[in-house]
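Only a part of the assembly is drawn; its chains keep their places, and the rest are absent.
A, B and C are the chain letters, set down in written order, and residue numbers restart from 1 in every chain.
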Amino acid sequence: MSYARQMLDTYSRTFNVDADLLAAVIDALSDCAQACDADTAADLGEQNVTEMVTCIRLCLDCADICTATARVTSRQTDYDANVNRPLLEACAAICRSCGDECERHARMHEHCRVCAEACRRCERACRELLGATQ
Amino acid sequence: MSYARQMLDTYSRTFNVDADLLAAVIDALSDCAQACDADTAADLGEQNVTEMVTCIRLCLDCADICTATARVTSRQTDYDANVNRPLLEACAAICRSCGDECERHARMHEHCRVCAEACRRCERACRELLGATQ
Amino acid sequence: MSYARQMLDTYSRTFNVDADLLAAVIDALSDCAQACDADTAADLGEQNVTEMVTCIRLCLDCADICTATARVTSRQTDYDANVNRPLLEACAAICRSCGDECERHARMHEHCRVCAEACRRCERACRELLGATQ
């Protein structure tokens, strides 16, 4: 059981959504941020780094947005749709773009394949949370 | 001249907006993040900390979202409206909420007055950038 | 298998340490940052928030330092002892302080018990990496 899930079990929440879903979103956000940071470094170590520039740029934005969204979602401040919805939408959008670009390099670079998978999972989780809080 | 403005002058940008506006947004985001972190600590040092809980929560979210938005905006990756617009909207919304709450404590706590000002300026800057990139 | 471990398996590293240890450190850092963010929010929701002020302060510093250390360690830039050693030392020290304080509240607040555990695990992981890179 992840720390996100354990922490959610210990206190009453203001976010009125299923704890399993919320924990899955937080874990997917942390994993995606980590994968994007690692993929950035791996891309920079490739010989064809010029071809990896778009991938690096997207990984950098994705890591920053996922990190902030993970922190805000972990704290579950009084849910404010005006803040949380566009933040999750921005996060889903960058995970989509970053996942698409990583997938283009997936056959060539195994690190991009793993990162694409983390982005896909995170995009799905963000969209599921958006659906559950409508 | 701020570093944000100096850096913008040194390279051709992909964001098709006025450099003065872009630099003002980046500076306002950094200032707001810093003010919110400082206000969090100042709130925690007040005797009536129980009354400051909402202010602390909002400052924490505002600092995280401003920090991420500052980093993404500083890098000016190929502008993607699906990412940048909701991110700026989330940022403007949390600056609005945080500014409103800080203003409620402005007469009692000078640190909240200064933080409210930083939030207002950041909200305006984000909305101006949103207007300029429509 | 965590994403950190999967990513490490996909590319040759510059950090000359065991991949299992490195992945364990990255995972412990991410978990600790997340637990500290969640604990901050949980502390702010307690009735005796005045007694939780020190815990909140330490959780905030711990979350920021663990987040940065996780990102730097995930990228494994050319290992530079002048940067990496003091960063890991700062991280181990804040995990120690934060874990001690959380433990003081562990019997009263289950969320502090879980957070203390995440801090202890992270402190151990940082010290093990420091030992392995001497």
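Note that contacts are C-beta pairs under 8 Å (C-beta built on N, C-alpha and C of every residue); 3 or more make two chains touch, one makes a residue touch a chain.
None of these values were measured; they are calculated from a predicted model.
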- We see 3 chains here; how many are in the full complex? 4
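Operating definition for what follows: only the chains that are shown with their structure count from here on.
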- Task: Pick same or different for copies chain A and chain C, depending on whether their interface residues overlap by over half.
- Result: same
- Query: Most remote chain relative to chain B, going by C-alpha centroids?
  - Reply: C
- Averaging C-alpha coordinates per chain, one finds the centres of chain B and chain C separated by a number of Å equal to 27
- Message: Quick check: how many Å separate the C-alpha centres of chain A and chain C?
- Response: 19
- Query: By residue number and range, which residues of chain B touch two or more other chains?
  - Reply: 57, 60
- Query: What residues on chain C touch chain A, complex-wise?
  - Reply: 2-4, 6-8, 10-12, 26, 30-31, 33-35, 37-42, 45, 63, 67, 70-71, 74-77, 109-111, 113-115, 118
- Considering the complex alone, what residue numbers of chain C touch chain B? 40-41, 44-45, 49-50, 53, 56-57, 60
- Residue set of chain B touching chain A in the complex reads 54, 57-58, 60-61, 64-65, 67-68, 71-72, 75, 77-78, 80, 82-87, 89-90, 93-94, 96-97
